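Note that this complex is displayed minus one protein chain, with the remaining chains in position.
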Amino acid sequence: MRAVILDRPGTQRVGDRPDPTPAAGEVVVRVHACGICGTDLHILDGEFPPTPYPITPGHEFAGEVVEVGTGVSGLSTGDRVAVDPSLFCGRCWQCQRQRGNLCEDWNAVGDTVDGAFAEYVAVPAGNCYRLPDSVDYSAGALVEPVACAVHGLRRLDLELGSSLLVVGAGTMGLLLMQLAHGAGAYEVAMVDQDPSRLTLAAELGAAATATSVEEIVDQHRGGFDYVVEATGVPAAGQAALGGVATGGTFMVFGVAPQDARLQVSPFEVYNREITVVGSMAVLASFAPAVNAVASGVVDAARMVTHVEPLDRFADAIQLTRQRAGLKVQVRPS
Amino acid sequence: MRAVILDRPGTQRVGDRPDPTPAAGEVVVRVHACGICGTDLHILDGEFPPTPYPITPGHEFAGEVVEVGTGVSGLSTGDRVAVDPSLFCGRCWQCQRQRGNLCEDWNAVGDTVDGAFAEYVAVPAGNCYRLPDSVDYSAGALVEPVACAVHGLRRLDLELGSSLLVVGAGTMGLLLMQLAHGAGAYEVAMVDQDPSRLTLAAELGAAATATSVEEIVDQHRGGFDYVVEATGVPAAGQAALGGVATGGTFMVFGVAPQDARLQVSPFEVYNREITVVGSMAVLASFAPAVNAVASGVVDAARMVTHVEPLDRFADAIQLTRQRAGLKVQVRPS
Amino acid sequence: MRAVILDRPGTQRVGDRPDPTPAAGEVVVRVHACGICGTDLHILDGEFPPTPYPITPGHEFAGEVVEVGTGVSGLSTGDRVAVDPSLFCGRCWQCQRQRGNLCEDWNAVGDTVDGAFAEYVAVPAGNCYRLPDSVDYSAGALVEPVACAVHGLRRLDLELGSSLLVVGAGTMGLLLMQLAHGAGAYEVAMVDQDPSRLTLAAELGAAATATSVEEIVDQHRGGFDYVVEATGVPAAGQAALGGVATGGTFMVFGVAPQDARLQVSPFEVYNREITVVGSMAVLASFAPAVNAVASGVVDAARMVTHVEPLDRFADAIQLTRQRAGLKVQVRPS
Partner (left out) sequence: MRAVILDRPGTQRVGDRPDPTPAAGEVVVRVHACGICGTDLHILDGEFPPTPYPITPGHEFAGEVVEVGTGVSGLSTGDRVAVDPSLFCGRCWQCQRQRGNLCEDWNAVGDTVDGAFAEYVAVPAGNCYRLPDSVDYSAGALVEPVACAVHGLRRLDLELGSSLLVVGAGTMGLLLMQLAHGAGAYEVAMVDQDPSRLTLAAELGAAATATSVEEIVDQHRGGFDYVVEATGVPAAGQAALGGVATGGTFMVFGVAPQDARLQVSPFEVYNREITVVGSMAVLASFAPAVNAVASGVVDAARMVTHVEPLDRFADAIQLTRQRAGLKVQVRPS
């Protein structure tokens, strides 16, 4: 089959690899769409430490089951599925308490084993989520980022009728905003440096938008019950923290550099009962994510701005690096 | 002032009563709209035991502050407000743990002290919630039932992306459905015996409707994650319970007769981990209810089908008894 | 190896079976202690429908790892372990939302595949929980029932400082009581028909005991914040329900006959916000259960009243049927 191959950090090519065969409990999926995310860039650049090279990346994908391994029930060839790339060990302390996203021996399809920038990929049957007919493969490949955002929403534990600010109107920020809007946040606001993204945010339901946290907090006396940092930029995180209302919650969703530090006032944490939470990847959030896409709570079509064939993987990466749009996807089949 | 007066159970007249004056900590509100609910019918009929006669009923209301008592800050004449009718004792075991809706010495404006089917009513300042200009008094008088529904939603503690069935498409059922839809229930269904109400339910967001629980459960294999009984009819409650999925929750929202009994299988409660919860009135839910109305999460205009002047109170009651529409309101001013 | 063999419902013998070998991801455990519970009696009597015969039962066990299959990390021969018997499918709707105890394709070691009334048993490595040296095998074999009780406590979601009543002072009731006492229930009471069990309950921390719910509720005005039914007897469940305070929670922990029905007043569920929950088996509760045994929060030694060698399995069953004590265990090695 044709697949993206990273022989070592910093290189990439589309070449031939053997077709995968399903081990016991696995299925082989013919990949129809696979999105590119920041982690893929890190893997390309050799900046995602657990990566073993050579590897075929790609972890945001949907496709069709074409082969079924032994011991698999409930899935057949022809089934259209989105795939949870998570491979939890099932034995560590975190897995034993159902927090597999924090697994001490974490693995993932496309990150530590061969992934979906390829015509075919083998995955555990239990990681497959059937797609309704109304959800096309492009929307299906968006389920993984939506599942990250669903997990984030769960970590927030939104109080009905509250206000929420998302800082960073990229794909993730826009997904988080749409989900929050449909999960009981009655006033949802967005901040981004780029005014064009704010127009889209408003069309997708944001009641207020601004190019800085200070500006939007001025309009919204007392700050927001929930503030989500979805840029990964430390300075944006520090500003975002300042927008949290008394009794409110700040969530770190963006991936900041490891040496970044937020300055947090312990007096304010105590006196104003400010809560800080983080959200890491996917945890039992694929099923609701499929529903979010199918029911239109998130507008998948607007999130995917570019689709490229597998052969043009390098161009797809270029578009992503240039921040030319929102989600860029590759269509291997 | 003009006011509805119930001299004793079974009688009603519109007559003159002295204008109220505000005690310390109180304000007087000029009532612009006051809804009729089932409890009002019980009070008229002498079937609401705590009622002292003579009394002026009316507890779902909005109006304008016209007089401010001593010791009140933060409210001024001219302020447009919806009023929480709850009068919790603040001292009992339930109040001490912030469950005032279960207060052992419960009182309420319009139920145990004079209420809002009158030109003016005196209420504690802390019970007033300011209305945005965009919310008219009719919508403002709907805030109380919305606040009941908000409390119900909180009791459900909805998991993001779940399915929910409301049985009973009256005012309360329709409000519950709209709130659930905007609180993370991605598939919302409704059952009512009356097909005309189901048309409205569908227009307001219900994805599926049917005239019986059995029918809708057939369509939705395995039942619903949440089922809300909003009829008060025991047989409907029993049927509704049968629609709960494994691991799901059944909420009793309707007010059934005291001698009714649900047949609940302890084996299923254990084996399928079925949860049963109840929701009683309002608990710190007025502020989000104002937001729900203001943000359009509930469509207040569609809920109010009849508005009558105070002099036609008897006709308004008649319309309510005939179930001629959804919410019937009286406009005393 | 020697093992209990149930050739068909109603028969039992101790005979020879081939030694198990570990499949990939499995280990073989030399069983040192295995408790008998009500489910075992049902399996013996042919009253546990999913059972395939012939089968070797036994699901409450601890032992020593003696062989390690391929692909297993983190476990070695010589490790002393308690074993979670649950075999969840990992693919169904319940598994996908981390409620594997409600798995649609549920299996368990000793219930649907060969279990631990045998010298050796093969189990998935991920189901093994290492025992501290201070926990002997008899206490280790109690971890499974403790894990059921831990799951029950989690379902209750105890409010700090509340009152709790357990009805039924058998092994499970006594475990639930001890755990609740150490989980923030400041007043714990127990009811059982048998006064001798109440003496033990008091020694283990119950502040009040009685032979009927009516009697104890008389002493504790207003009922209890939490009431746990741990008998499986419908009449006891009905009485227990009557002991729930306004705003309180009733938990069905006992396994009642499938055709039993509780009479539940929907008016009280609504008006007094009574909650009903169930607790089914084990869900990610083995690790805290090991800690509960190790830290002495539950007194394992007092729970195990009889230990028999494997050859005397029939006598052990007899002791259990006669309710001669609390937990009866078998020591195959």
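Order of writing sets the chain letters: A, B and C. Residues in each chain are counted from 1.
Keep in mind that, in the parts below, a residue touches a chain if its C-beta (ideal position, glycine included) is under 8 Å from a C-beta of that chain, and two chains touch if they have at least 3 such contacts.
Model, not experiment: these values are computed from the prediction.
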Margin query: Based on the whole assembly, the unshown chain contacts which displayed chains?
Written below: A, B, C
Margin query: Using the document's definition of touch, tell me which of B:Tyr120, B:Phe224 or B:Phe286 contacts the absent chain.
Written below: B:Phe286
Item checked: From C:Val27, C:Leu179, C:Ala300 or C:Val328, residue that would touch the chain that is not displayed -> C:Leu179
Checklist line | Hidden-chain contact residue, picked from the options C:Asp19, C:Asp105, C:Glu187 or C:Asp315 | finding: C:Glu187
Margin query: Across the whole complex, list the residues on chain B that are touched by the chain not included here.
Written below: 73-74, 89-93, 95-98, 105, 125-126, 129, 283-284, 286-287
Next item on the list: Over the whole complex, note the residues of chain A touching the chain we left out.
Entry: 93-94, 97, 99, 101-102, 104, 155, 159, 222, 229, 234, 237, 246-247, 252-280
Check: Taking the full complex into account, what residues of chain C touch the chain not shown?
Finding: 150, 153-154, 159-162, 179, 182-184, 186-187, 207, 287-289, 291-292, 294-295, 297
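Assume only the chains that are shown with their structure count from here on.
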Next item on the list: Starting from the Cα centroid of chain C, hunt down the chain whose centroid lies farthest away.
Entry: B
Item checked: Distance between chain centroids, defined by C-alpha means - chain B, chain C (Å) -> 43
Next item on the list: At least two other chains touched by the same residue of chain C: list those residues.
Entry: 93, 97
